[in-house]
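Take a look at the structure below.
Heads up, this is only part of the complex; the chains shown haven't been moved.
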Amino acid sequence: MTRVDGRSDDELRPVSITRGFQKHPAGSVLVEFGDTKVLCAASVTEGVPRWRAGSGLGWVTAEYAMLPSATHTRSDRESIKGRVGGRTHEISRLIGRSLRTCIDLKALGENTIAIDCDVLQADGGTRTAAITGAYVALADAVTWLGAHGRLADPKPLSCQVAAVSVGVVDGRVRLDLPYSEDSRAEVDTNVVATDTGTLIEVQGTGEGATFTRRTLDAMLDSAMAGIRQLSKIQAAALAEPYPGELPGKP
Amino acid sequence: MTRVDGRSDDELRPVSITRGFQKHPAGSVLVEFGDTKVLCAASVTEGVPRWRAGSGLGWVTAEYAMLPSATHTRSDRESIKGRVGGRTHEISRLIGRSLRTCIDLKALGENTIAIDCDVLQADGGTRTAAITGAYVALADAVTWLGAHGRLADPKPLSCQVAAVSVGVVDGRVRLDLPYSEDSRAEVDTNVVATDTGTLIEVQGTGEGATFTRRTLDAMLDSAMAGIRQLSKIQAAALAEPYPGELPGKP
């Protein structure tokens, strides 16, 4: 039984990472996992939130949102509804927590990096694409801070962070689900991990079905292989020079 | 290195389940995991939310909250702040999703069961205690519906649901963390599973640290053993007669 887009079960969708998508933020990345497109911006602010002031530590925070026009059927704007939904909150917290794992907040100095992940087009896996792209935007923001002499220590990033979804569809473990698979998956798992193969977050969910330890193991095997590939794509993207202007750059 | 309360690493805190705590809801359970105390109520309403009307299916929903006085330092009341926080949303969704896995919504008929998990005292593991207690309240509400002849089918519950936390503290995998351990855990995992040993939800998180597959496996082993014990405590509690009045009950 083949997948609707012809991929094998353990194959990622085409992934693309475009740095320098916007001119204002220190890091701005358009990440695409197939038809899922997320704009990840990393904006630098001097200082930290009040509850952290004077600690000598920096802060990384994240907000996730969808454009109303990103989904198959238009979704209502959360600003108009006057409250942020539970799913939005949950994903925002996941992105922030995941990125903070790879950064030494002391080395960052008393700077705040605000990550905005805005989904321009949704086709499944928006949160995992967001984390994967946000890491690259964060790396660019760190480069920008370093070039402006504002880091307390030159290398705040200790590892790369990437994420992928994996699930059980039609009884088979499949990697990187598009919406058409995600919407009928029996089990849905999101894995966030580092380029060295250690785990940051595992969220396995069976709504309407339970799953065995053996299935969980198979999903984790597939996800970790996918994250190894994503880490290479991130590294390749970051091997190019910083896309904007930096002091001292010719 | 022993734990602060003298338990061994794979030992649960004393668990108690008191049914019939309140007189109004069809199910009302006070669940205690050590000093963590959660009041779980299951209220029955005829009919279902508008988006589900006419489907012939029932609905189970859940809301989690903390009393301001439940925590070490008093926390602000979300009704006064005018918005529900991200953590509250996240846990409410987790409880609802977990309980829906074990219930046949068709058998439930067009009834809604609203689960309210209000934390009276917090000492770590409030969400896992809530799920474990909420299952018992749900079972009582189902009994009440059956006794009133309002189920479409006599046995809507297909399995028991329980949950426990497990984490890495001082480099050791430990079960059912109290606040003093939870607050300094390197990895924190919540597992929801059935009495037959299948998984419903796995949420493993390393904030500030990553973890290996081997550690994840050790945590899952410990959690599954804990859930086996919790399932037995649930079953023992439910072996007693329904705590309130039922039609035809002498």
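Read from first to last, the chains carry the letters A and B; within each, the first residue is number 1.
As a working rule, a contact is a pair of C-beta atoms (placed from the backbone, for glycine too) under 8 Å apart; a residue touches a chain by one contact, two chains touch by 3 or more.
Everything quoted here is computed from the prediction, not taken from an experiment.
Shown chains number 2; the total number of identical copies in the complete complex of this file is 6.
Rule of thumb we're sticking to: only the chains that are shown with their structure count from here on.
If you average the Cα atoms of subunit A and of subunit B, the two centres end up 30 Å apart. By the touch rule above, subunit A contacts subunit B in their complex via residues 83, 85-87, 89-90, 92-93, 97, 100-101, 159, 193-194, 198-213, 216, 220, 224.
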